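One structure follows; several queries about it will come next.
Omission of a single protein chain aside, the complex is shown with its protein chains in their original locations.
The chains carry the letters A and B, assigned in the order they are written, with residues numbered from 1 in each.
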Amino acid sequence: MTELSAIRNTKADTIVTARLAVATSGEGFFEITAEVKRFLKQISARDGAVLIYLRHTSASLVIQENADPDVRTDLVTALRRLAPANAGWVHDVEGPDDMPGHVKSMLNGVSLQVPVEDGDLALGTWQGVYVAEHRATPHRREVVLQFCGACADSNTARD
Amino acid sequence: MTELSAIRNTKADTIVTARLAVATSGEGFFEITAEVKRFLKQISARDGAVLIYLRHTSASLVIQENADPDVRTDLVTALRRLAPANAGWVHDVEGPDDMPGHVKSMLNGVSLQVPVEDGDLALGTWQGVYVAEHRATPHRREVVLQFCGACADSNTARD
Partner (left out) sequence: MTELSAIRNTKADTIVTARLAVATSGEGFFEITAEVKRFLKQISARDGAVLIYLRHTSASLVIQENADPDVRTDLVTALRRLAPANAGWVHDVEGPDDMPGHVKSMLNGVSLQVPVEDGDLALGTWQGVYVAEHRATPHRREVVLQFCGACADSNTARD
């Protein structure tokens, strides 16, 4: 049923942190895979993992298919069905899209980690990393990127 | 569309683990942000990340708005709609609130990481960390807190 691969070891003691600002244009999925890969290249990352953390409560982080854009259309539809607007929410002072946004953010989450191998994200073939915007209007969303592991360039990676 | 900030580097090789017991009073959200911050202060944490892990299957961890309490009321309502009691569950020996609790725990999750900068959680302005209790009656819930990163006080933080 299961099978384990060869094992890779690294001596790793470097933590590198930056913040990524993402401008969304309203409800939908905004891919940041290329930005995360660029960050890893810039810091000469080797093996480890990158923590991706979203500092908001009405948007979320999602790893999903980056091939057919229809998938993201359907994901937005699915989230609307799970957390509809005008569903008798008590908290409605910030508009009909706000409380559904909180529910969607809770379900999807705002914190995820992706393993890094040889300086690149160990994503599956069809996986991309997305900021899912749940508000109707454009927002500026802030993402913390934090690599923990080994870097090739010790001058860059250590203090 | 996106913009990367300045980058911070740390040489970090300390892992500090503790367990936090949380007494819940039944269904609802119980904030533990202050407890996690206190843990980070106590161990003189600097840069890194804290893993927050809940050792249960009918409660969950949620990062959500800590301003208007109506938001948490609506989140409880939303979860009840997504996983109603008396919905023909096969597993009903532990009461009508048990199986819905498992569903809610699966959707929200029990494992999350928050980046730590200068010894404090890098939460967004409106974010708090909550244990979401999905059972009707009070429970004692156990949370593992594990900081990985650099600590200021090497006597405390290293063995």
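Here, a contact is a pair of C-beta atoms (placed from the backbone, for glycine too) under 8 Å apart; a residue touches a chain by one contact, two chains touch by 3 or more.
Predicted model only: the values in this text are computed from it and were never measured.
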{"item": "Residue of B:7, B:82 or B:136 touching the missing chain in the full complex", "value": "B:82"}
{"item": "For subunit B, the residues touching the chain missing from this view", "value": "13-23, 30, 32, 35, 38-39, 42-43, 51, 53-57, 82-83, 87, 89-91, 93, 99, 102-103, 105-107, 109-111, 113, 142, 144, 146, 148, 156-159"}
{"item": "Residue numbers in subunit A that touch the chain omitted from display", "value": "1-13, 47-49, 62-65, 68, 70-71, 73-75, 77-78, 81-82, 107-109, 112-115, 117, 122-127, 148-150"}
